[in-house]
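Note that one protein chain is taken out, while the other chains of the complex remain in position.
In this document, chain identifiers A, B and C correspond to the written order of the chains, with residue numbering beginning at 1 in each.
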Amino acid sequence: MNAQLMMALMPILVLSLTAVVLMIQASVKRDQSVAWVITALGLLLALWGAGYARGFTQPVTVLLMVDDWGLFFTTLILVAALVTLILSKDTFSPEGERKEEYYLLLVLSVLGAVVLIQSSHMVSLLLGMELMGVALYAMIAFPEKGQRPLEAAIKYLVLSACASVILLYGFALIYAATGELSYAGIGLKASIAYAQNPILLMAGTAMVLAGIGFKLSVVPFHMWTPDVYEGAPTPVTGFLATVSKGAVFVALSRFFVEGQLYEYQSLMTALAAVAIASMLIGNWLALRQENIKRLLAYSSIAHFGYLLVVLIALSYSGAEAGLIRESITFYLAAYILTTLAAFAVVASIAGEDERKNHIASFDGLFWRRPIQAFSLTVAMLSFAGIPLTAGFIGKFYIISVGIQSQLWWLITALVIGSAIGIYYYLRIIFAMTMSSGMSSGMSVNDEGEDQKNVAQDVVVSSQDVLAMLLLTMVLLLGTWPQPFIEFAGRL
Amino acid sequence: MVMVNLILILLVGGVLALLSERVNENMPRRVALAVVLFDLVYFLIHLSGMPELTQLQAPLPDDPSTWLMHFKADWIPAFGISIEFALDGISMLMVLLTLVLGAVAVSASWTDVIVRRGFFEANLLWTLAGVLGVFMALDLFLFFLFWEVMLIPMYFMIAIWGHENRGYAAMKFFIFTQASGLLMLVSILALVAVNQSATGQWSFSYFDLLNTPMAEATAHWLMLGFFIAFVVKLPVFPFHTWLPDAHTQAPTAGSVILAGILLKTGAYGLIRFAVPLFPQAAMDFSYVAMVLGAVGVVYGAVLAFAQTDFKRLIAYSSVSHMGFVLLGVYAWNELALQGAVMQMVAHGFSTAALFMIAGSLQERLHTRDMREMGGLWQQMPRMGAVAMFFVVASLGLPGLGNFVAEFLVLLGLFQVDPWLTAVAALGLITGAAYSLILMQRAFQGEPNPKLVDQGLMDFGRREMLTMAVMMLALIGLGIYPQPILDIAQPVLQSLLEVTP
Amino acid sequence: MDGLNIPLNHILLVSSLLFAIGMMGLMIRRNIIFILMSLEVMLNSAALAFVAAGAHWGQPDGQIVFMLILTVAAAEVAVGLGLVLQVQKRFKTLDMDHANRMRG
Partner (left out) sequence: MRELIWLIPLIPLLSSVTLMLAGSRLPRLMIGIAGVGSVGFAALLTLGTGINFMANPEPFQLTLWTWMQVGSFAPGVAFYFDGLTLVMMSVITGVGFLIHLFSTEFMERDESYARYFAYLNMFVAAMLVLVMADNLLLLYLGWEGVGVCSYLLVGFWYQNSANGQAARKAFIVTRIGDTAMALGLFLLFTELGTLDIQAMVGIANETWQVGDNVALIACLLLLAGAVGKSAQLPLHTWLPDAMAGPTPVSALIHAATMVTAGVYLIARTHGLFLLAPEAMMAVAVIGIATTLMAAFTALMQSDIKRILAYSTISQIGYMFLALGVGAWTAGIFHLMTHAFFKALLFLGSGAIIHCLHHEHNIFKMGGLRTRMPVTFWSFMIGSAALAALPMTSGFFSKDQILLQAYQMPGMGPWLWLAGLLGALLTAVYSFRLVFVVFFGAAKTEPDKDTGWRMALPLTVLCGLSLIGGYFIIPVQDVFPVGSGDHPAHWVEYVSISVPLFGVLLAYLIFHTGQLKVDSLVNSRIGQTLRQFWLSGWGIDWLYDRLFVRPYYALSGMLKSEPVDAIYGLIVAINQTFNHWLSAAQTGRMRWYIVSMVFGLVVLLTLALQISPEVL
């Protein structure tokens, strides 16, 4: 294993090292803030590593594939992890609760995600996914009080374990059919295997899709999402929604492209069905949801439905592969940034108080805490795909890809879904514009109240700053995407 | 660059208005008015350099250099998206209308809005900016961007400062327009894709996309996408139902902008994009469109007659009037098109004024219900007289702008389809019915005892000034519409050449 | 190598049966302990399939993955049991049907 490989693996190495250091530190002297600092440093270092590794892109053994694309997502995920870290510090720290392990778990989970992103082999995929997942169970269940986190954790554990098993079994079948474990290998052998024993191969891939579909929470594997989103501590929810899902999707697309699974029509039909179902059902579920975390859960279902359209487009010669890859990059980036921002705001407003996650607690936010309200508005508009936000460019990509591959059914579903989506995103915005005793929109009595509100809104927590930062990026991507498009094109 | 500045001025002005509230709560409206007027003056100064109206030569649809103004700068070269604005006669008229009515709207908000004035005026200005963008953007991506973005401040205006049922109205307005907008987005992207597969390169520029070769069926579908987006905004039966709610619930200034300007973006879109981009398809479709228009004219009039809510009645009258625009556009001959353009301008003024009257009534009586009114003329003769003027204007009294518009539309339509003309002409009769019933219910008849001793304030100087502006505009349009016609003529001529 | 040579499909059949049994268990058992056990069964079914496939192709990979699966199972169960304790403490029951605070 020569130095080159080490260099290429820099982020992974850094993260593992951080994990080790954290353990040592915990065993020497337990101290939250120190642990926090170490984690932060570790993540930053890993970021540097990700940048550094770009010089040495190459396959590392059969297991990992270090390329720019992967490294970009590694960076993105590390950023997300940093955000989570910051949110975690301010959000859920009931006195006396010890969080050293939490940081350790965070790092491990990130490590898993990075591995997952770079995996080019079933084993590394399994490894990454499990590492990420197992750490996540613990993170979800971390708060020492309350039943919801625990319930969420146990549900997630059992269901995702079940999903992993399905995935594993699928792998087993594929292995049985092809005798290969690496994507590339599968890609080579698949066609022959298909000729010899299609059922084995198809059943296997279908099961793999099911397993991954669970992690992406696409219909019909979405049931767990709202409960886990709701039960988990808000920062963890954010982490789950961005790091876990993002990484898994990258892995899925690698598996798809390398394994050339887009060749098989029946698989594509299955995937299309899943996509359409997710777009519609996700939005329908969110339609009248009152709890903002659950609402975001449902909306995420829809969003990964949209994203699947791109994978399906692979199978049609219509759109060129570069565009497709670009769309995935852009959409995921936009989605991750927006989601992080949204959860940052939610965290800063609701904290860990479940009741505060109710949409009603956002009433009149514009007049109480304009900054948060503005941030959340932008986030919602980005989710809804209104121009000037990154979300719009993302949707723009998906629709163009869809059109070029002439996936009219999927586009129809996408349009309907987005139309429904506008409603619930707007509901949140409307709630924030409401204000008590505003009978005809211009009664005098709430003027005084406003003065009060303005007065009480001087404190801007770190979450808000974070949200603002993320949203400036979202807006930048939305208004001046050219540089990023070029960058994504070069990946 | 002029066109970019026009928009920037409004955007920055919005921010200023927002901040100026910290200085003094009466500041925002002054700032807003100043900004709009400044924008208007700025525009006029740059127009003064243009050739004589009668010497305007036809702007070739595929050659921007022949247009009055043209600005192009790269934005997202990866997709051939650029910041491209261009101005021809029609857009010029629309921009002028927008700015004038913008000033009117600010004046309408003068005493109407008493909370969060800064934010209100900011939203108002931003809406105007968006509308200007729509009227000038010639890059379809940019156009779509403005098309969608202008709705957001509008949404806020309705949702925050609206009346009792504002939430529902704002939501309905936004969803109708956004959903239809999505269809247009799909159409735009599909059009671009077709063009790209033909020419091999991405471009969203109107000038490149014109006469894109495509299969007939494709053209029909894409045209439909644009058509729906535009007629929802216009609005046309049966897509009109968002309008009565939105207009009724919006604050006065909001209604003024909605009815006066926003509806026109739909008509503008039809003339600028829906037909020229898909000439053949549009012509195949024209009969359906005209039938919708004729139905809308009558349907709107009948429903207007039934209303007891002052603003709602006016809203339905807009449905009826916009029906004429649709007829004019799809009759697609010079007379009808001139009529349609004329209608856009004239209706802008007459309806805006009526909404202002409605607003001042609500301000004084705290109701829009005409059953609570009656005999108001006695206490507010000036308002009564003004109302009478605009009512007869909207029922199409010759000598005022709306008549010229409707007459030209019908005259042009008659050459295409006499029977539809006869149907649409019913609108003139029903129009008289609802206009006069409005007058009767609000201003004539026995004074409502509850109101007699309220000492209602008649129109003041500011209101009369605003009204005077619009009255003069309508009279001018009515007895000497030639300038408008001359400005629009070359454009329409070149458009007419586009279609088979 | 000699010895009776079982065709791949038969083993896969067995493993899929195991898989189905585990799945059934997941669906019908309420007690979290049994649920975890069912998971184990399923994991093993997958492991069996891998081993069989490895044997079929005459590669070691199958068995390696089997090892991996064992560790994974261990990890899962470790965390799982940890949570089970908490469940017992906070819900005063191991019946998963009672853990439905969150719904809708």
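Note that a contact is a pair of C-beta atoms (placed from the backbone, for glycine too) under 8 Å apart; a residue touches a chain by one contact, two chains touch by 3 or more.
Keep in mind that this is a model prediction, so the values were computed, not measured.
Asks: Taking the complete complex into account, tell me which visible chains touch the one left out.
Replies: Checking the complete complex, the chain left out touches A, B, C.
Asks: Could you tell me which of B:Q338, B:S394, B:T466 or B:S494 touches the chain that is not displayed?
Replies: Reading the full complex, the residue touching the unseen chain is B:Q338.
Asks: Tell me which residue among B:A433, B:L456 or B:V469 touches the hidden chain in the full complex.
Replies: Answer from the full complex: B:A433 touches the omitted chain.
Asks: Given the contact definition stated above, which residue among B:F43, B:F146, B:F174 or B:F305 touches the chain not shown here?
Replies: B:F305
Asks: Which residue among A:D227, A:E258, A:E326 or A:D464 touches the omitted chain?
Replies: A:D227
Asks: So which bits of chain B touch the chain we can't see?
Replies: Interface residues of chain B facing the absent chain: 237-238, 240-241, 244, 299, 302-303, 305-307, 334-335, 338, 375, 377-378, 381, 385, 388, 392, 397-399, 403-404, 407-408, 410-411, 414-415, 418, 421-422, 425-426, 428-429, 432-433, 436-437, 440, 443-447, 479-482, 485, 489.
Asks: Just the residue numbers, please: which parts of chain C touch the chain that's not shown?
Replies: Against the left-out chain, chain C lists 23, 26-30, 35, 96-97, 99-104.
Asks: Which residue numbers on chain A touch the omitted chain?
Replies: Touch with the absent chain occurs at residues 154-155, 158-159, 162-163, 166, 194-195, 198-199, 202-203, 205-207, 209-210, 213-214, 219-221, 223-224, 226-227, 264-267, 269-270, 273-274, 281, 284-285, 287-289, 420.
Note that in this section only the chains that are shown with their structure count from here on.
Asks: Any chains in contact with both chain B and chain C?
Replies: A
Asks: By CA centroid distance, what chain is farthest from chain B?
Replies: Looking at centroid distances, C is the chain farthest away.
Asks: So which chain ends up closest to the centre of the protein, judged by Cα positions averaged per chain?
Replies: Given all protein C-alpha atoms shown, the central chain works out to be A.
Asks: Roughly how far is chain B from chain C, going centre to centre by Cα mean, in whole Å?
Replies: 66
Asks: So the centre of each chain is just the mean of its C-alpha atoms; given that, what is the distance between chain A and chain C in Å?
Replies: One centre to the other, that is 27 Å.
Asks: Measure off the straight-line distance from the CA centroid of chain A to the CA centroid of chain B, and report it in whole Å.
Replies: 42
Asks: Under the touch definition given earlier, write down the residues of chain A that touch chain C in their complex.
Replies: 122-123, 126-127, 130, 134, 137-138, 141, 146-148, 150-155, 157-158, 161-162, 164-165, 168-169, 171-173, 175-176, 179, 181, 200, 226-227, 230-231, 289, 294
Asks: Could you pull out which chain A residues touch chain B in their complex?
Replies: Interface residues on the chain A side: 367, 381, 384, 386-388, 396, 399-400, 403-404, 411, 415, 418-419, 422-423, 426-427, 429-430, 433-434, 438-444, 446-447, 450, 480-482, 485-486, 489.
Asks: Using the touch rule from the top, collect the residues of chain B that touch chain A in their complex.
Replies: Spelled out, the residues of chain B in touch with chain A are 75-79, 112-116, 144-145, 148-149, 152, 155-156, 159-164, 166-167, 170-171, 174-175, 178-179, 182-183, 185-186, 189-190, 192-193, 251.
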